[in-house]
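One structure is given below, encoded as structure tokens.
A single protein chain has been removed from this complex, and every other one stays in its place.
Per-chain residue numbering starts at 1, and chain names A, B and C are given in the order in which the chains are listed.
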């Protein structure tokens, strides 16, 4: 039984994590803390793994405190810069336990992680590739960080394989061809009713491969969070990306 | 039996029309002419309907000549301006036969015509609407004329229903949100292997309606061409758009 | 302001209706009743329209009582047989008010209603047609009532147009071709993560038309429920199907 504490337990994601930890057969809830609570109540005695789902402005401080407490941490909060990640690495180097672990995932949805991974494998076999992401209309950034990441994944695979640029005879366009990320066209749709979806289109003469991830709600993150909770402690140091915990 | 002559019979579309006319049970091929052939060989004696599939630079002259010959004409060539259309109307006004007919279609694919028509009906019931068109990478214009037309169809339906603008909280975007046509975002994908495809996405809280047309090859135009051949003569004057021949 | 009472207010659907009625600008909540409550508290003085969302075993009795109270009723409960509908018609014939109205909808999702309606229009123009419905794996009936309805809609349109049966050279099949409803093949997918989705595929040589409805959650029914609330009173007698309230 893995003892799991949740930081940000009153937030929408954190609340879902509390439920998922309670429901899973191999995890049990230790402490459920939120803003204002004392994080030093979390110790190796009551907690194996902490799940931190708060906001970018406080997440780094939380993680540094939790490292100091000697517990392993799974981080779901976004907004991590290289500088912040370096601070985490430094803190881990002088952590109480030698094999202490922190895991950060830009996206916990297994379908999204696999879409990115499969796009990277398939890209070198196709002449064309484009990315279409679709989200609810309240999202403020476009395209999504996940779509940008996938575009880079595709672009790197194409470069490694020595592929020519994607074919495109477009002469006149008023903006419909989307944003070009590292040579790959990325399109963002905003539609009421949708949540978070990504589609990778790969084309050859006479054939198309489509890889699509649909995240219908926050519940889509829970299998990935639990996967991280189960695997973080066997991966000492800082690990970034759920693909590290999948057998790919 | 409808006697059909084809002008532009050696072109890719015209060649397909010749085959479709030969295959259909209620049509028979009269004359198959191409560049350099004398169009005045086509007369009411040998021909009921002419299908003209050539290039924009010669199509107007062909149509005016054919009107003068006293036959009905189905035009598949694109590039028609308001000025050119007026010349056709003028010619029809003094045509040999009183009930003579010319039909021009921007798109002969029934799936594409219905997608546009359905989008217009559905648009007023949905908070969000976007258009994604997908074509082969040799296409020079983006977005497609059909997608622009569909965006206008949606926009007009929304205005008539008094809908607010589509919701969109996007604050930062490098171009991924596509081209805004009359308030509707239009995206163009270019992918080897595809031919001509259009997808209309309509969203409400908790639901989505998707209407999609796939034109896999030139054969997709033939049912629409035959529909026009069968209906043109009962619609005297100039008719534009295949929706006029569908029972909608 | 339309005064709306809700019967079944503690159920999952009823609870959503209460929220939708509170949120909409032109409706206000009158009474929210549930099992055990006295329905005769609902009167023309406090209520314009009642929304009934309970279970098939009690819905008929509820509706008959509400008709006797002299109010208009929108029914979301399923399980209506011809016999039950006749009882409603009889009750309406001797209702307190002459123009009293009851509305029953098999499906309140506008995207689902339009998918069915568009399938009926498009069917006569396509050689092939099949229906694929996709639901969560807790659903006990397959295929869905909506998919069966759509298959009948398509079949009737094909018959009216004199179309031949759909082409199908299948010689060996172990069940993969699905259930044949009135000549139309219907397939049912059950997948964790999905809610209620239907896809109509229509095919001609070289082209395909796809019409798809995605109902991601119960919220997808609310725009349709509000549409019914706003329209029921101007349609005296028994009306079945949301398409009657759409301008189609």
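What we mean here is this: contacts are C-beta pairs under 8 Å (C-beta built on N, C-alpha and C of every residue); 3 or more make two chains touch, one makes a residue touch a chain.
What you see is a predicted model, and the numbers here were worked out from it, not measured in a lab.
Chemist: Which visible chains touch the chain that is not shown?
Modeler: In the entire complex, chains touched by the missing one are A, B, C.
Chemist: Write down which of C:44, C:183 or C:205 is the residue touching the left-out chain.
Modeler: Considering the complete complex, C:205 is the one touching the chain left out.
Chemist: Please identify, in ascending order, the residues of chain C that touch the omitted chain?
Modeler: 126-130, 132-134, 137-143, 147, 166-180, 185-194, 201-208
Chemist: Residues of chain B in contact with the chain that isn't shown?
Modeler: Spelled out for chain B, the touching residues are 193, 195, 214, 216-217, 220.
Chemist: Please output the residues of chain A touching the missing chain, sorted low to high.
Modeler: Per the touch rule, chain A residues meeting the hidden chain are 109-112, 114-115, 118, 121-122, 124-126, 202, 204-223, 246-248.
Throughout what follows, only the chains that are shown with their structure count from here on.
Chemist: Could you grab the centroid distance between chain A and chain B? Build each centroid from C-alpha atoms only and quote it in angstrom.
Modeler: 45
Chemist: With chain centres taken as the means of their Cα atoms, state the distance from chain B to chain C in Å.
Modeler: One centre to the other, that is 35 Å.
Chemist: On chain A, where are the residues touching two or more other chains?
Modeler: Touching at least two other chains: 193.
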